[in-house]
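In this view, the complex is presented without one of its protein chains, the others remaining in place.
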Amino acid sequence: MHRNLSSSQIQRLFQHGDRPWNIGVIAAALIVPALMLAIGWMLWRDSAAARLAYGWNFLTPTLNASWNPVADEFQAWPFIYGTMLTSITALILSLPVSLGAAIFLAEISPNWLYQPLSWMAELLAAIPSVIYGLWGIFIFLPKVVTPIGNALFLMLGSTPWLGKFFEGPVPVSGSSRLAASLILAIMITPTIAAVTRDVFLAIPITQREASLALGATHWETIWQVLFPYGLSGILGAVILGLGRALGETMAVTMVIGNSIEGSLSLLRPGYTMSSLIANEFAEATGILHSQALIEIGLILFIMTLILNMAARYLVWRVARRNPQEART
Amino acid sequence: MDMFLDTFLLDFQNRNSHHNFPSLIDYSVTETAEEDKTKKVSFLVPASQIDSFTPSPQDTKYKASILNFSLFYGKFQALRNISMDIMANKITAIIGPSGCGKSTLLRSLNRMNDLVPNIRIQGQILLEGENIYAPGVDIVGVRRRVGMVFQRPNPFPKSIYDNIAYGPRLYGMRRRALLDEIVERSLQQAALWDEVKDKLHHSGMALSGGQQQRLCIARALAVQPEMILMDEPASALDPVATLKIEELMQSLKSEYTIVIVTHNMQQAARVSDYTAFMMIDNPQNRTGVLVEYGPTAQVFTNPQNKQTEDYVTGRFG
Partner (left out) sequence: MTQFSQSRLDSIDIAFYHTRLSYNRRKITNQIMLIFTGILTSLALLPLVWIISYVVYKGGQYLSLDFFTQMPKPLGMEGGGVLHAIEGTIILTVLGGVIAIPPALLAAIYAAYHSNTILGIAVRFGTDVLSGVPSIIVGLFVYALVVKNQGHYSALAGGIALAIIIFPTIVRTTEEMIKLTPRTLREGSLALGAPEWKTTLSVTLVAAANGIVTGILLGLARASGETAPLLFTALGNENYEIGKIISSGVANRQGLLAILNRIFEQPVDSLPLTLWKYAQQPYPERISQSWAAALVLMILILVLNIATRIWLQRRMSRLQGR
């Protein structure tokens, strides 16, 4: 029967090859959502035993949590705390710098400077995480983190409430949550700056003109018109940066000290969710141990997922508001 | 009136060779320009009040004078040797085919062109006798004295109140009562008060296009400029909203000097007292030049220049 098909019939059946092509294209497109779902589902499935064994107790905030593979006792709080503390500190440290850099790039820098500076920011973002870590261990920690940490300890270590976050002593090596925060701040700055810069560039030039024509100075225009205009996009950039910081693994693992101790302090060594997985997963032999690690991965995944979706939505909203009047 | 026009025309025709007409330009307020006090007075007293003391047309002042003004974007010359006087408390329209540099000329009057990189100018623009392109001139101050309304309404994404209070707040005004008064007065001057007085704290973006444009006019009025530049203010609006803007311009000219760029000749004929016709000198270098400038009635009914006649009668290109 196949022999009887004429070539024109075959062509019609396949629409000159367009039908298989379209199927292929759609299948490839489906990979994207499928991948997202598969990652989520796999993390959910492979952490079932741990979720069953520990329930919500796994997540309870507590200062003396235990993480004991031998006794199969696992609590995630120290790692969640470490991740949140380092990421938020990094964000606070990075925010003024990245905002200033974005404003400088988008609004102030002359044309001849814009391209090289943007490239430098992209190169900074392109340097592998492990190189940050290496530089951190041997250069940045002893030269910057230890002195800063000691100074913070002396200044704030004995204040009544805030002091809890600045308890010492800082380890001689400098390995601490502060070190992780500072390295993270350096790493997320190019991301936040680049997205914020694009948000500024998407603001219609008519907004600038309106403000300048009223006799506003350059800075007043930037701060009182452009900044509020792009606020939701900038917020998106910030959240995006936070997402990066939460998931960052190698550099943090190398400088945070990887220690579970019941301290709130920024100046003490700590652990993050990602660095715990990086350090223990390959050697986790017990089922509950590896499942507990996967559950931590699940929590991390959900956190970054929510942050990323929120960030993209906010950035997208600014870009959509005035699509045809954008400046570039 | 006729007598004045004759003087003016004579003056205008001589302009290309001579640039000093002390008899007509009143420099009184700027003779001692370096003295702060005089400067402040000059911008504090609205031109309308000066006029009310001396109603005779001979005393009508030049608000601004463009003297032999040329402008370059890099190598491209956008304007060449433009000279014209802008009369106080009149509406001056600049017309011409698109790309002839009329917006560029308008934007030169409050130095908005400074935003464009690689820009270079020659000649002078005098505002009340002071060259706004002189070195050391305070650009921010110039823009505050010369307000601007743009082609498309561009309210800030803030409330109506905050849109209008933006300018005064920049200058350090914080007193609520005073700001309330400025907002109300500006909105009334812009004939928008009745429509928005109950929703002053709603977003300015939520208004209709015509209302947004009047909001932008009110915003410009709130900083008490001496001159208002309008860059095709009605081009994005429907006929009804356009009419409102035109009526508004008429009611504003008692207190402000208005310069409007339009490519709508009927509009220029309807609203303006003086009309300037610009064109590109030739299709190769596309440099804008001033072809004719005079009272609107004359430019439209009895143009002195063949090109003007062709353009206003619609025989152009």
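Labels for the chains are A and B, by order of writing; each one numbers its residues from 1.
In the analysis below, a residue touches a chain if its C-beta (ideal position, glycine included) is under 8 Å from a C-beta of that chain, and two chains touch if they have at least 3 such contacts.
All values derive from a computational prediction rather than experimental measurement.
Student: Quick one: which of B:Gln188, B:Ser235, B:Asn264 or B:Asn305 touches the chain that's been left out?
Tutor: Answer from the full complex: B:Gln188 touches the omitted chain.
Student: Who touches the missing chain here, A:Leu52, A:Ile139 or A:Leu154?
Tutor: The missing chain is touched by A:Ile139.
Student: Using the touch definition from the top, which of A:Ala38, A:Leu52 or A:Ile92 touches the missing chain?
Tutor: Once the missing chain is taken into account, the touching residue is A:Ala38.
Student: Give me the subunit B residues in contact with the hidden chain, please.
Tutor: With respect to the unshown chain, the touching residues of subunit B are 40, 44, 138, 140-141, 168, 170-173, 175, 178, 181-182, 185, 188-189, 191, 193, 223-224, 251.
Student: Using the touch rule from the top, list residues of subunit A that touch the missing partner.
Tutor: The list for subunit A reads 15-18, 21-22, 24-33, 35-36, 38-39, 42-43, 46, 96-101, 103-105, 108-109, 117, 119-124, 126-135, 137-139, 186, 189-190, 193, 217-220, 223, 240, 243-244, 246-250, 254, 274, 277-278, 281-282, 294, 297, 300-301, 304-305, 307-309, 311-312.
Simple rule for what comes next: only the chains that are shown with their structure count from here on.
Student: How far is the middle of subunit A from the middle of subunit B, if each middle is the mean of its Cα atoms, in Å?
Tutor: Comparing mean C-alpha positions, subunit B is 50 Å from subunit A.
Student: Give the list of subunit B residues in touch with subunit A in this complex.
Tutor: Against subunit A, the touching part of subunit B is residues 110, 112, 115, 117, 140-141, 143-145, 147-148, 150, 152, 154-158, 166-167, 170-171, 216, 219-220, 223.
Student: Give the list of subunit A residues in touch with subunit B in this complex.
Tutor: 110-111, 204-217, 220, 224-225, 228-229, 325
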